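A single protein chain has been omitted; all remaining protein chains appear in their positions.
Going by the order they are written in, the chains are A, B and C; count residues from 1 in each one.
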Amino acid sequence: MTRAYWLLQRLTQLLPVLLGISVICFALLQMIPGDPARIILGSRASPEAVAAMRDRLGLDQPALQQYLTYMSKVIRGDFGESISYKVPVSKLILEHAPVTGFLAVYVIALAVPIALILGMLAARYRGTWVDHLIRMLSVLGMTMPVFWLAILMLRLFSIDLGWFPVSGYGQGFLGHLHHLFLPAVSISIWMIPVLVRNLRASIVQQSVADYVLAGRAKGLTERHIFTHHILKNASLPTLNLFGVLVAYLIGGTVIVELVYALPGLGLLMFNAILGRDYPIIQGLTLFYALATVVITLVTDILSGLIDPRVKA
Amino acid sequence: MSEQVIEMTSRPGVQADELPLNLKIGMAVVIAWVLLAVLAPWVTPADPNALDLDNVLQPPGAAGLMGTDQVGRDVFTRVVFAARIDLWIGFAGVVLPLLIGVTAGLFSGYFGGAADALLMRVVDITLAFPFFVLVLAIVAALGPGVGNLIIALALVGWVSYARLVRAEVMVIRNAEYIQAVRTLGFNRFYILFRHVMPNAMAPVIVYAMTDMLLVILAGAGLGFIGLGVQPPTAEWGAMIADGQPYIEEAWWISLFPGLAAISFGIGLSLIGDGLARMLRVSN
Amino acid sequence: MAVAIGSGDALLRVRDLGVAFAGQGAPVTAVNNASFELHAGEVLGIVGESGSGKSVTLRAIMGLLPATASITGSVRFDGQEILGMDPESLRQMRGRSLSMIFQNPSSHLDPLMTIGRQVAEPLLQHEKMRPAKARESAIKILGEVRIDRPEQRAANYPHQLSGGMKQRAMIASAIACRPRLLLADEPTTALDVTVQAHILALLADLNRSRGLSMVLVSHDLAVIAQVCDRVVVMKDGEVVEQGAAGKLVTTPQHPYTQRLIESQPGRLAAVAAAPTVAITDSPLLEIRNLGVQFRLPRTGLLRPKALLKAVDDVSIGLQRGETLGIVGESGSGKSTVARAIMGLETPAQGDVLLDGRSIRAGRLAGQPDFRRRIQMAFQNPFDSLNPRFTVRQTIVEPLRKHRLVPADRFDARVAELMALVELDPRLADRKPGQLSGGQCQRVGIARALAMEPEILIADEITSALDVTIQAQIIELLNRLRSQTGLSIIFISHDLALVRSFCHRVAVFEAGRVVEAGNVEKVLSEPQHPYTQTLIASVPEL
Partner (left out) sequence: MRISVMFLALMLTSIGSIASADESPPGSRPDIIRIASGSRTLTLDPTRSWNSGDIETFGQLYSRLFRRDQAGNLQPGLAERWEMSADARTYTFHLRDARFSDGTPITADDVRFTLLRMRDDPEALYSEPVSGVVDVVAVDQRTVRVMLAEPNVPFLDTLEVCFLGITSRADVENRGPGKAFTEHPVTSGPYRVREWKPGDRLVLEANPYYWREGFPRNGGAELIEVIDANTRIAMLLAGEVDAIRQLGWSRAESFRAQGKVSVPLEPANLIWLILLNHAQPPFDDLRVRQAAALALDRQAMARVVLRNLGRVANTTMPASLDHHLADFPGWPYDLERARQLMAEAGAAGHEVVINIAAPSPQMELIGLILQAQWADIGLKTRIVKMDQGQEVQRLMDGDYNASINWWYNENPDPDLALRWAVCGSCGNRAYYTNYSNKEVDRLIAEAAREPDPALRRVLYQRVQRISTEEVAQIPLFYPPWVNAYSHAIEGLGMTPALQWTLENARHLR
């Protein structure tokens, strides 16, 4: 009952957030200068063509009415049609989402094990050269602009060594792994340090916890204490951070997608913003928001599974 | 009165005489950049925006410490002058959201109630937007430029501070020393700003260092996709982007601003680390 | 001081134990030349105040000190030298031959692991039991430490258990492998007095039924005296006296032991010096039918938010010049009453009258006069002071904000107040982090006195302090009330302390006053069963 209720509560909190997002997004778009009809038709279009398009898109209706029309469609699962491509937005999102999704999962698969190992090493050998080395690398990794790194890696691994493809998404699972390797590494290099620092700090914090002393007093081996007690407790804050990072990742791949020519959501959004393709921006924003909320929810449920105190 | 032997305890507190090493190094790097930025006109040999079309793409050496760019401007001069802009973006892009966020978080956390619930929804909503996408959208809406970039960063960034401060305040407001000053009959706002706020700031300051790095990287990222500062302003990200078409023949145009950004970022990271250690905050 | 140790069949023999911690400067000596021994089946008590080295001694015996500690001397367990033993052999001894329990069961149990597993852990580790069997044994042991419904409890997590239960679970985990020696570090300090009585009884029982030898460390001489056969008194890292429990309490040799005994709350002669108070019909402060409720979070969609009646229909009066004791265990509502008087909680019902006039609770801030007349001192000496303020800033603040004295008199007034609470004036520019607990508590009192109140509410102000310092604070309050005629509401869980310091007492249980009246009368002839249990639970010297 309590867990179900807790879940229900979280889900009901979701609705106003999504509604708020749609309102803010809509308002923001109203404020952006630039008439989508003109931008899409280009500078050579006649005023008549622009007017015809505005009329077709309903851009001359009052903002509130536009919003209501839009939302009533959204509720029926219709995110409208892209102004420039004249293709359903949902189709575009579904086409682009797998790339970003695969990339996000790839980054997680690369970053989490490495971050775990480095975080544990740094905490275990705190104050030694191992710790200092990991720390220096972390600082460097966090500081390196993603696009800068991406360009360097492209030159080295794709052109000079020819190990990895420059661009695209590839065919099949292995193809995806191969094509997305460099993009995933570019993001991981930034993400691993964030996780390592957090994990190291929580392990250090947990390893002086009272229950560790109690475990030693019981004669448990250090290894057992570390794996069964410290790591589990230390994983909680890192898990929460991880949720935030994954949410960030979904929207934070714009530059990487740009540099590696990946047809993902970031690129779709980038083009839509520059091209004033309102339906895409709105649809994607709702999609992003939904993804963020779902990820947060999953993180919460996961920490609930680890930590019995969460939903008491 | 034997108990009046002074016991040094291990409670949190700033001990000025034992600054962590990484903090010292970080401060040195950041202060060096601040000095360079302030003294830019006196430490650089040229006008950062002066074109010399007869001396374009000259390699480092005779034509200048870091060579010249595609319109003959001195790269070293521009790297130094760019520090002014990047440091300003980092500073204002953190201070503005910090001020908004801290104020919102203080009131929301301390007074609670409907305003708090509303604020938290606003925070949820803002956080549901991807950071970079939102900044990108706002900059696209307002037009590129340092001022608009800072506005965009403030509009997006304040929520992190609000959440952080709110969480701290919710703990602090139940601390006995807050109860104690309440029983002394002080004005609520006085208590909030004199007692609650100073004690809630440690994690904020530590986060601000990380945030400054994030802000500078975001600014550089926008510069990279061409929506950063207005030309001819020198800015590291924009300089890196400007140098891209010339990477084969004039690597120095992009490399030096890149190194500058990285060195400043390292300085910030080290300060963040050091402060976290000194203030005993886990970031 | 070298103590001659006789017979050779001691289970534990500690000789010339020295522990020093390396720091930035010179190493800090925590234990110096400590020698004592424990025979099989015996319960040895180590008593001392904070910083006396008693806990460090225990950890040295267990080999649990950090690497920064340098240890000298000898610790022999069952004839085997423990100091310098290789870590792996020592680990195998821990939990199996000698075991340890700690002060705070909440933090010493892993919050993410069930009780059953934590009890089973040593069995799995040392006896290589199969998990199912270990679980079974764990449930049995939980039963042995008198946890009811052990099968269900084994599946619970620590946060689902009460403090006493958690301590029992920790004991169960420590004795799972049937060790011969149990080291108990302040095992009851964090617990309510009735729960403490049960735990002490359990330990005594284990000693008897299993022949489990014990070293019990406590700051509370009464607890030690109740359970232990022999007592070691430590101060500043040294053993100052040791001997049979009865003899040591009755005829202490060392001045420190004598002072420790004099400082026991039951022996404080404060009340003797207190002015007598006439009970009148018009008390200075009157609490009428006070009720405070807390809303609990909703637990189900259709369930209403439950209300917790923290204070339920409480009526008491405080006479001018009187010291009213409020006793009760944690959660009894005694602090909530104080907070409601101060306007920190909004009462759901009832009223508080000062001089017959109603203080509309929660609006005290708007009535500076009332505000000044009632002041409060808090439990936690460090937490009740703003860590960023110096002593001077803390005391000046109310003076300045309420314009109690002209600005040019601030320094003088601070000096006066510091002198009043017996604080060294040189401490004025220190921050709480640089003060001891007792000093912080004095600053807190000085801050309250700066308002020149008629009533001081002291909420557990000594419970975090050592007994000798507690005695000093009580002495201070005693002097203040006789000098200034201060009326005091003295909230405490310590019956003996209340008895020695208060005129009247109100006993709280679950938000209600179950019994009230003259302190001697209530405590010597308790009428209510709860009061009786409470009194029976207090260990006596």
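Following the convention adopted for this analysis, contacts are C-beta pairs under 8 Å (C-beta built on N, C-alpha and C of every residue); 3 or more make two chains touch, one makes a residue touch a chain.
Values in this document were obtained by computation on a predicted structure and should not be read as measured data.
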Displayed partners of the chain not shown (whole complex): A, B
Among A:Asp35, A:Asp78, A:Asp131 or A:Glu222, residue touching the chain not depicted: A:Asp35
Among A:Ser22, A:Gln66, A:Ser82 or A:Thr253, residue touching the chain not depicted: A:Ser82
Residue, one of A:Leu154, A:Val212, A:Leu249 or A:Val293, that touches the chain absent here: A:Leu154
Contact footprint on chain A, counting only the chain that is left out: 33-35, 38-49, 51-53, 56, 81-82, 84-87, 92, 95-96, 109-110, 112-114, 116-117, 151, 154-155, 158-159, 162-168, 170, 174-175, 177-178, 181, 258-261, 263, 267-268, 270-271, 273-276
Positions on chain B where the hidden chain makes contact: 50-51, 53, 56, 70-72, 140, 143-144, 225-227, 230-232, 241-242, 244-249
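Throughout what follows, only the chains that are shown with their structure count from here on.
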Whole-Å gap separating chain A and chain C, where each centre is the average of the chain's CA atoms: 49
Residues of chain C that touch chain B when the two form their complex: 24, 51, 339, 342-344, 364-365, 368, 371-372, 375-376, 378-380, 382-388, 397-398, 401-402, 422-424, 427, 431-436, 438-439, 444, 447, 451, 466, 468-469, 472
Chain B-touching residues of chain A, taken from the complex the two chains share: 13, 16-17, 20-21, 24, 28, 31-33, 135, 138-140, 142-148, 151, 197-198, 201-202, 205, 237, 247-248, 250-252, 254-255, 258, 266, 269-270, 273-274, 281, 285, 288-289, 292-293
In the complex with chain A, residue positions of chain B that touch it: 121-122, 124-125, 127-133, 136-138, 140-141, 213, 217, 220-221, 224-225, 237, 240, 244, 247, 258, 261-262, 265-266, 268-270, 273, 276, 282-283
